[in-house]
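Every protein chain but one is kept in place in this view of the complex.
Going in written order, the chains are labelled A, B, C and D, and every chain counts its residues from 1.
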Amino acid sequence: MARIGVFVCHCGTNIAGVVDVTRVAKYAGSLPGVKVAVDYKFMCSDPGQNTIIDAIKKYGLDRLVVSACSPRMHEATFRRTAERAGINPYMVEMANIREHVAWVHSDDKELATQKAMKLMEMAVAKVRRSEALSKMFAPIEKRALVIGGGIAGIQAALDIAGAGYKVLLVEKEPSIGGRMAQLDKTFPTLDCSACILTPKMVAAAQDPNITLLTYAEVTEVCGFVGQFEVKIKKKAKSVNSKCIGCGVCTTKCPSKKALSEFDEKLAPRKAIYTPFPQAVPNVPVIDRTACTFFLTGKCKICEKVCPTGAIDYTQQDEFIKEKFGAVVVATGFDIYDHSNYGEYGYGEIKDVITGLQFERLISSTGPTAGHVTRPSDHREVKNVVFIQCVGSRDEAKKRPYCSRVCCMYTAKQAMLLKDHYPETQAYVFYIDIRSAGKNYEEFVQRAQNEYGVLYLRGRVSKIYERANKLLVKGADTLSGAQVEIEADLVVLANGFEPKKGAKEFAQLFHMSSDQYGFYNELHPKLAPVETAISGVFVAGCCQSPKDIPDTVAMASATAAKVCALFAKEKLEVEPLIAGVNQLTCSGCETCYNVCPYSAIEMKDKEVKRGEVRHVAEVLESVCKGCGACVGACYSKAVDLKGFTDRQVLDQVETATAPITDN
Amino acid sequence: MDKELQDLIKKLLTEKKVDYAIGYEKAYDEFSTRPAFVTSAEDTARLIFNKYCINNLGLYLTKLKKNKIALICKGCDIPTVRELVKEKQFSRENVIVIGAACDGVLDKRTGKQPEKCLNCGVKQPKGADFTVGTAKDSTTARNFNDVAEFEKKSSKEKMQFWDRQFEKCIRCYACRNVCPVCYCPDCFAQRSMPEYLNKNVDAEENKMFHMIRMQHVFGRCTDCKACDTACPVNIPLTLLTKKLAKDAKELFNYESGADMDARPPLSTYDEDDPESGIM
Amino acid sequence: MFKVAYFPGCSLSSTAKEYDVATRLVCEDLEIELVEVPEWVCCGATTAHITSELTAAVLPARSLIWAEKHNMTITSPCSACFSRLKMAQLNLEKYPGLKKEAEEILGETYSGKGEVLHLTRVMLERYGVDNIKAKLKKQLKGLKIACYYGCLMTRPAEVCENDRVEDPMLMDNLVSALGAQAVKWSYKTECCGAAFSLTKTEIVRKLSGDILKEAKASGAELIMVACPLCHSNLDARQPEISKLLKAELNIPVLYFTQVIGLALGYGYLDLMLNKHFIDPAPLLKAKGIL
Amino acid sequence: MDNKVPQLNIVGFLCNWCSYAGADMTGLGRNTYPSNIKVIRIPCTGRMDPMMIIEAFHNGADGVLVSGCHPGDCHYTEGNYYWRRRYPHLKSLLEHFGIDKRRFHASWVSASEGKKFAEVVKKVTAEVKDWRDNG
Partner (left out) sequence: MAYLIIKDDIKNLLDELIKVKAVFAPKKDAEDTVLFGKLASGAEWYGDSLLTHTTAKDKVYLQSETFFKIKKDKNGVFLEDPAEPAETVIFGCRPCDARGFDIIGKLFNWSGFVDEYYTKRIQKTTIITISCEKPESTCFCTSFLNGSPVNSTGSDLLLTPLKEGSCLAEAITAKGEAIITGYSRYFKEAGAAEEKAKIEFKTEAEKKITKKLDLPGIKQKLDTSFDSSYWDTAHLPCVKCGACTFVCPTCYCFDITEKAFDNINSERVRSWDTCMSELFTRMAGGVNPRIDTKKRFRQRFMHKFNYHVDNFKEELCTGCGRCIKACPVSIDIRSVIENV
């Protein structure tokens, strides 16, 4: 027989001002199984909790009902109280007589009191059916997978490795470095992007705890926190480990048809190539769609010139399967494609370029070796118009969000232009300047005041192609005038959008994404780097557009989360999860189909002696306790701990029965 | 037709393609048949097929899960096989479906054709591995007019109607036990912890049993009428099973046992599902 | 036989008579049956739509209902008429109250299902440039044409359902099919100033002048249009614009059906080319088309 | 409506993450509603076994309300989508058995919609009362 204690809280006058708490307590005392029922001013206070602990000891209680505020407020508190007194923490139920009674039924104290009695009685009915539950533990594979070798992935990998854990860093491209490697200088300090990034790339390559896997993609994921099993495709590089990175093959390769991804298609690249000179690892790959040998069966020049015999045309894609305890997703972003901006020429005007293309143009390692010339005729430029918010803050293009960095990089680029070519004039069309960040506003001010960049608040209505010139028509809303600028080059501040295939990638992990495809964090404020899938963390622009410092901070945050997870001996699992009674399971796979977490496994199992049946089993460390399986199971074989059918039914029965308070 | 059927089964048994053939044989008088389980070629002579073969033999698939079975099915029984395969109760390779062309069956209690035989579009079975005989499908499509007619009643009238029906119910569970999709190893009705259903037999308790059973078979019931025919006190369960079929069709455009690839309506969803009056 | 309801509009029986004549000629050759909406009334352009929402809806609704009843797509060669028909259709759908009122006035019901398209889309999309190409009698070799679309047949974009609102290609594709060369230029949809046609002519001269200048600069020898209002601004005002710009523009402006007509072998007077202020004869003769 | 409707018993199943929190919010905002509803906290509307609702009516509940997160907002990503399918089916089936449609309701109430929760409860109570009074 249960020994229940009922504790009714006054919450000062919050409850007691409306509900007759002594009557509630008295009624509680008359309920079967209730050994003691008391009311007290503040149950959650130290003396309040001590009252509970004393009562537990004095009456040998094994279950508690606290009639007070919302369980969302203090359930955890009273569970700890119970634990302190030696009762299983899951033998505690709360009756919410503050938010759900006193505060909402203050207009009739009698009805409020009756409802409080009822809710308390329902909690008693539920706790009577409660079972002692204990936290469960699952093993952790102390090895992290970092997906994406941009600055976010590199930083996360370095931090995790620094704590002594092994990391596998997977990058799709032949080299790590990501978007940051494409940049010329970084705001607001104007230091060289490569100068600050390259050391990190090298550090990642040299760290004994980090394994680099470039030109590789994650293709399959199963398992769960602590025990992810990930299948990775190592794309055939056609270059084997004998390569010493001398670069002769690249120099001699005759194919120039492909366009360089790294240079944003402003320049051709060879069929055997490293994306950029500082590539890590410095091992070229053959792009089989461009290679003359793979296309025609003739050439093999690279094989002939290679001093180490590292070229291997027969290499095949290879799949590896490895186990990880945690995953950091840092898959980055794409630049918004402005080809559906008709007013800017549908992406067909050669001298209307993206911000990232401008980075390559002005970068000394770029296709023009830092000379800003027009892509169409390679003439030097005089007037350059920058247009902000292309694919950002634009409802019509279904990109209403702000990409956060464009104001800054536009200012940076305008300044760099002036630095390189003092005789040029930069014009910037903007909606608002968003320069929140340390030294950011000052930076923009500098662009305007010291560099004479002309800021025009308004949109460009159309770019007209004239012979050798671009006529940019727009509005300056501050002066109210129409503006026409004869420009040599127009640079669009393209916003950020999710990487192509981001949604499909999310499905590998069952992660959710927002309407644009950016990955959803678990909580926008309090869990910004976690995802709904425990053990999977997000860093950088795959979650939302952000600048380098924020990306790095976020990456380090994921590393901290991973390390915190790995620091534990074993994984603690909340016991409020589903469980299958396999004797009654009919094996229809309904639960298996509805589970949002793939926490159900179907097995052929001997459920009774001599009787092997196809039955469901809950993977305890994966289950989140949502109960979708319970709601769907018509065999009534699944139940949810903490919200069992027995508990709910008894609550229902109590809720509908009259009060026998006399 | 009997001869053709017997020969086919004889062949399947002789070639050891199946362990059991489940068909029909004559029962206690010329107006009744009962399920026959045949294991040897010599025994096939008792198999018959006529207009009294009302039982849905698909029921036995879940009871002989491990065997290879040849099952004689009327066109209206085949959805049951599909549904059970879909629900992983039986693997399709283990059953050879022998479709028997049927011109409608007769209910032994009334001597009349049950409702399902009117406007039947599967007199000539569809989806069988072998088919015996030929029959002409009805050209008019099935309709839900009778259910729609009942739906017009006020909720009070409906309540009274069912109260009167379930007053009669003796909770013999014949409806449940002949139902092919009521295969749960331990029916909720006989659980004690928690006690979903009281053992007490009274109209209210009986009604709850039927409500829950109907809910549990929603999207799975193929409206085969086995429960309706089995009821010893003639409760018109067809009015309920047909309602399920109607709702599945109207709410989710789903037909149980029709499409092997369609997900059961309650174990899937669409982000664009209608709000159905949810506030 | 390809059959559409034809709403010519008022310009086509007056200032743009040649457009109507050429259109009917060409369509007959192409076996496109133009069924003129019987007793059509004013589309409500210029005044109705800015003064009375109801009038603006009821006027076109009459024609819309007729076309719908006869199960035909309704088309107009005039961009303004097209715009009014299409806007009325959308407004009647969007505002049930307006629809009810309009239906009461007309004594008929309107389902809103019928299709409303500008003549260019009917001929060049539905009928198809390829089908036109198959019927041509000659190629307009060596002719450089600037296609001018104007505003009402391209905007608002979501109404006109044109996915390249800033750079339409419909007529440009036709030009290529006719064997001529469509010049690439950026003024295809600029404003010609039509709304100020009679009130503030200096604005019209400036705006239309820009268009003509740009066409000339891009190498065009001829401008092709599909709207009587565009035409009158670019053609009739050209002499005064030339004077203003102090440069002889002398660039003929033809309706697109007239240009098709040329490729179908029709002559100068068949297509009423004599009606234009800037006579295209010298150019066409020089190119060996006439 | 009047918040005092004695003798009506309404069982409310609220999902922990949105609607229960929303009901808490109703309290925080001191919005009042009729006291007939007795709330049972469930983790998610996906947990809502239709049996529980049938049992509630069998036990004599006059009305039942199930409330969860708005579509797309489910804490467990999908639970409310499943519920959104169970609800119309169950409502239709119950109605067929003679359980009036005014007695069974569902709503989406987010954690911030305290006012909406009060409105929902008022509406449900009024509907159940209407059924009781007018048959």
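Keep this in mind: a contact is a pair of C-beta atoms (placed from the backbone, for glycine too) under 8 Å apart; a residue touches a chain by one contact, two chains touch by 3 or more.
Predicted model, so just to flag it, every value in this text is computed and none were measured.
*Asks:* In the complete assembly, which of A:Gly12, A:Pro32 or A:Pro549 touches the absent chain?
*Replies:* That would be A:Pro32, which touches the missing chain.
*Asks:* Among B:Ala27, B:Ala41 or B:Met279, single out the residue that touches the unshown chain.
*Replies:* Per the contact definition at the top, the residue touching the missing chain is B:Ala27.
*Asks:* Based on the whole complex, identify which of B:Ala135, B:Val178, B:Ile212 or B:Ile278 touches the chain you can't see.
*Replies:* B:Val178
*Asks:* Which residue from B:Lys108, B:Arg142, B:Lys249 or B:Arg263 sits in contact with the chain not drawn here?
*Replies:* Once the missing chain is taken into account, the touching residue is B:Lys108.
*Asks:* In the full complex, which bits of subunit B touch the chain not displayed? Write them out.
*Replies:* Within subunit B, the residues touching the omitted chain are 27-29, 32-37, 39, 55, 59-60, 63, 108, 110, 164-165, 168, 170-178, 190, 195, 198-202, 226, 229-230, 232-236.
Rule of thumb we're sticking to: only the chains that are shown with their structure count from here on.
*Asks:* If you tally the C-beta contacts, which comes out ahead, B-D or A-B?
*Replies:* The greater number of contacts lies at B-D.
*Asks:* Using CA atom means as chain centres, which chain is nearest the centre of all the protein shown?
*Replies:* Answer for the innermost chain: A.
*Asks:* So which chain is farthest from subunit A, going by the mean of the CA atoms in each chain?
*Replies:* C
*Asks:* How many angstrom lie between the centres of subunit B and subunit C, each centre taken as the mean Cα position?
*Replies:* Here the centre of subunit C sits 66 Å away from the centre of subunit B.
*Asks:* Two or more other chains touching the same residue: where does that happen in subunit C?
*Replies:* none
*Asks:* Going by the contact rule already set, what residues in subunit B reach two or more other chains?
*Replies:* In subunit B, residues 188, 196, 215, 266-268 touch at least two other chains, as defined above.
*Asks:* So in the complex, which bits of subunit B are touching subunit D?
*Replies:* Contact set of subunit B toward subunit D: 150-151, 154-163, 188, 196, 204, 207-208, 211-212, 214-215, 218-219, 240, 243-244, 247-248, 251-252, 265-271, 273-279.
*Asks:* Give every residue of subunit B touching subunit A within the complex, in rising order.
*Replies:* 87-89, 183-186, 188, 191, 193-194, 196, 215-217, 263-264, 266-268
*Asks:* Could you please specify the touching residues of subunit A with respect to subunit C in the complex?
*Replies:* Of all residues in subunit A, those touching subunit C are 342-343, 345-346, 462-467, 471.
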